[in-house]
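Only one protein chain is missing; all other protein chains are in place.
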Amino acid sequence: MIEERLVLKKTAIEKINELAAALMEMGTLIAPVQEAVGANFKTIENPQEVSLDFYNTVLSPKFVFFPQTENFLSYQIAKPFTNAEPVELAITPVFLFGVRPCDTRSFAILDRHFEASSIVDPYWRKRRENATIFGYAFALDTPPDNADFYSMLGIHAADTEGSDIFMVRNDGELLLKSITSKGEQLLSELTLLQETSSDDENYYTEYLARGREYKTRTLCLEQETAAGKFEEIFYNNDFWGKTASACLSCGICTFVCPTCYCFDICDETMFKKGTRRRVWDSCMFTDFTLEASGHNPRTNVFQRLRQKVCHKYSYSPRKYDVISCVGCGRCVRSCPVNIDIYSIVSSALKI
Amino acid sequence: MNGKSCCGDIETAGDKMTGFHEIEERLKSEAFRLLQAGEVSVVLAYGKGTDERHPVPFAALTTADVENIVFNEHCTHNMARYLLRYPSGTKIAVALKGVDSRAVVVLIQEGKINRDNLVILGIPTNSMRNQQNGQIIDARTTCGIANPVLFDILLGEEVHEATVASPYDVLAPYEAMDEDARWNFWKTELDRCIRCYACRKACPMCYCDPCFIDVTKPRWANKSPQLAGNLMYHLTRFQHLAGRCVDCGECSRVCPVAIPLYLFHKKVAKDCEEMFQQTAGMRIEDKPVIVDFRVEDSDKILE
Amino acid sequence: MDFEPKILGIACNWCTYTGADLAGTTRLKYPQNLRVIRVMCTSRINPSFIIRAFQLGADGVLIGGCHPGDCHYNTGNLYARRRLAVTKKILNFAGLEAKRLRVEWISASEGNKFAEVVREFTAQIRNLGPQTKFKISP
Partner (left out) sequence: MIANNPYMPVLVEIADVINEVDTNDIKTFRLIFLNREDEAKFVYRPGQFAELSIYGKGESPIGIASSPTQQGYLEFTVQRAGSLVPGLVTGALHDLGAGARIGIRGPLGNSWPVEQLENKNIVVVGGGFAFTTLRSLINYMLDEKNRSRFGQITVIYGARSPGLLLYKEELTAWEKRGDINTVITVDKGNESWQGREGFVPSVCKEVAPSPDNAVAVICGPPIMIKFTLPVFFDLGFSRQNILTSLEMRMKCGIGKCGRCNVGSKYVCTDGPVFSLAELDDLPHDF
């Protein structure tokens, strides 16, 4: 069985900087660093910056595969014709280090969207193919943040799905287990890692089992029920009006969300030179659906919030057979007015 | 501190302030009374959130909703933000802390709301806490005014001690910097902006539709979050808020990348006060300084 | 290489622009670093124009209007005075040298003053050196 071939290695926590340095030799390392606002994923320039002492990052790691701006083509405005050239996507191997299980799940959800139907998004795919993901289990000895609800979405605190290598902390040590063959090969190349004993093996297996028992706030949610429920209450303006009465209609929730993917395509010109690029957009913005005719189907705040929630819990299950929310709690933590999507879902289910 | 607190001791002299619990009770009873008597059709206050630390701005429409109203040290949101959501003519009761009331004063000055349609439930307090970091919100990040400047019903005793002498003290190190150092500071700060526009959406004074930054003709700034566009957005926003910003600090509290916008707003407010001898949002008879002039304004202000 | 400042002039139609004309017709010499945009009144000047000018590479911005009290529209320049004062403070707090923005009241008959101001301002900007902070590199 494949199971037998999987590799488990380890390193001391104080030596992750050496691991970071080794990865930087092999490609681009993107890992959590502590900033004034909290932890965030950054392209590492100094291996000392890497820190695994965080709960979760403020911004989600989706930007690694879906950057806030992605250049499509560049052009030079000229007479008689403006010429355009595609912008090449410079590709180096990327190591995405320290991703929490809910976020690794988000990549799989976005895969379904960006690689859906007959049209594959080439930028997403190229960036995905070039990345090796180091998943990182949540700490099980401390209680989860109040905002999190990944248990509701069937994600465990030590869920290995979506990782190439999965990391578990054991006191002063970090265990690294290969999940895919890509991860396995990388682990064998990283010679600075130590071999593990059967105790480590047992600890790892037990940690995964304990991770299944570890619960954030949760409720029983069937994908089908949720999708049906939100279809049913779509026209319940009373509910949506109340839900959105505090919403400011800013874009934070969608920008920090690991599964929000809406974007705009803009031509940005300066001194006759320009770039056509895609830029994150948000369904919470007023002009998101403003048509050239002046018609805007979503002029009210509640319509936009409804779109966001229904998109995640109803439209996505219907289209891609998956709820596009991972319960990472980022939108709840970042919301200026403390709107809680978990409460919206739970009160919707009670209607 | 005779009210209930969920975050340990308060280091300011807040003990003379009416307790949060008491204010909450009075807020509830006033809301109930106003709604029952039909004096207002909505009460804007705070409601229960995920936990005590995360209350939600809440609109009570019926007496049954009143049960949900809370007030504690984390109810930092500026409820003036929500006033313009209701059709003009709606009778609204709104819970306002000191600085929030200044925002309402500006909105009245600008003819956006009618004083006659408002019942202001004033809340004197100097012990609010930032939800993100738990710190006391005082004159270091806001104007620090504890007592509402405009109210119909006061829900507690007026508070008279200030923790920091002037709301502009915090500017000193930045004003002392030379231009290059200040540019480097703001460049680093504004470079982080991801243009989620939470600052303008949380701002009680930002009500333009469409906002200048969303306009496509002329396109003032690119949509992608690069320094040039961020600079255009923020500097123009500071200009648009000059003489109107009441220094409630909400823009900085909501920023997901922690840009200290309040510093800039404070600086502009301070300059406006010095140049035009008027503080924003103190008296409804005033006119915001930027839409006003005096023939005897000195040309010195241009130097 | 010698630094030749690029200066944007924004002149009000009724006073400063006519003053500039007068400076031209009376053959007064002033530096060629100024490029003038005519607006109907100084109160037409959106502060974003000034930020934009610096972003597009202006080393200095010179704004000229009627003397207070002489505005063709009675009060336009009085509003503009307050507004531009704030703009100047904002630019300066952001880290731009305050001297790079100058507002002058120059009437239609003050061709001499116009030439003098342009000379003085150009020299001042030349001393300050190129404006690189706001400028967007192409």
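We just call them A, B and C in the order they show up, numbering each chain from 1.
Keep in mind that, in the parts below, a residue touches a chain if its C-beta (ideal position, glycine included) is under 8 Å from a C-beta of that chain, and two chains touch if they have at least 3 such contacts.
Since the model is a prediction, treat every value here as computed from it, not as a measurement.
For the omitted chain, the shown partners it touches in the full complex are A, B.
When the full complex is taken into account, the listed residue touching the unshown chain is A:His113, out of A:Lys15, A:Lys42, A:His113 or A:Lys242.
Summary of contacts with the chain left out: across A:Ala12, A:Leu89 or A:Leu192, the touching residue is A:Leu89. Residues of chain B that touch the chain left out of view are 216-217.
Seen from chain A, the chain kept out of the figure touches residues 72-73, 75, 77, 80-82, 84, 86, 88-89, 113-114, 116-117, 119, 121-123, 126, 231, 234-235, 261-267, 269, 274, 276, 278, 281, 283, 288-295, 297-298, 303, 307, 310-311, 314-316, 318-319.
Just so it is clear, only the chains that are shown with their structure count from here on.
More contacting C-beta pairs link the chains of A-B than the other of the two pairs A-B and A-C.
Comparing mean CA positions across the assembly, the chain most remote from chain A is C.
If you average the Cα atoms of chain B and of chain C, the two centres end up 35 Å apart. Each chain gets one centre point, the mean of its Cα atoms, and the points for chain A and chain C are 49 Å apart. Looking at chain A, one finds that none of its residues touch two or more other chains. In chain C, the residues that reach two or more other chains under the touch definition are 136.
By the touch rule above, chain A contacts chain C in their complex via residues 270-271, 273.
Residues 36-37, 58-59, 68-69, 146-147, 245-246, 248-252, 255-256, 264, 266, 268, 277, 279, 281-282, 285-287, 301, 332, 334, 336-340, 342-343 of chain A are the ones touching chain B in the complex.
Touching chain A in their complex are the following residues of chain B: 47, 49-51, 54-59, 77, 81-82, 85, 131, 194-198, 200-202, 209-210, 214, 222-226, 250, 253-254, 256-258.
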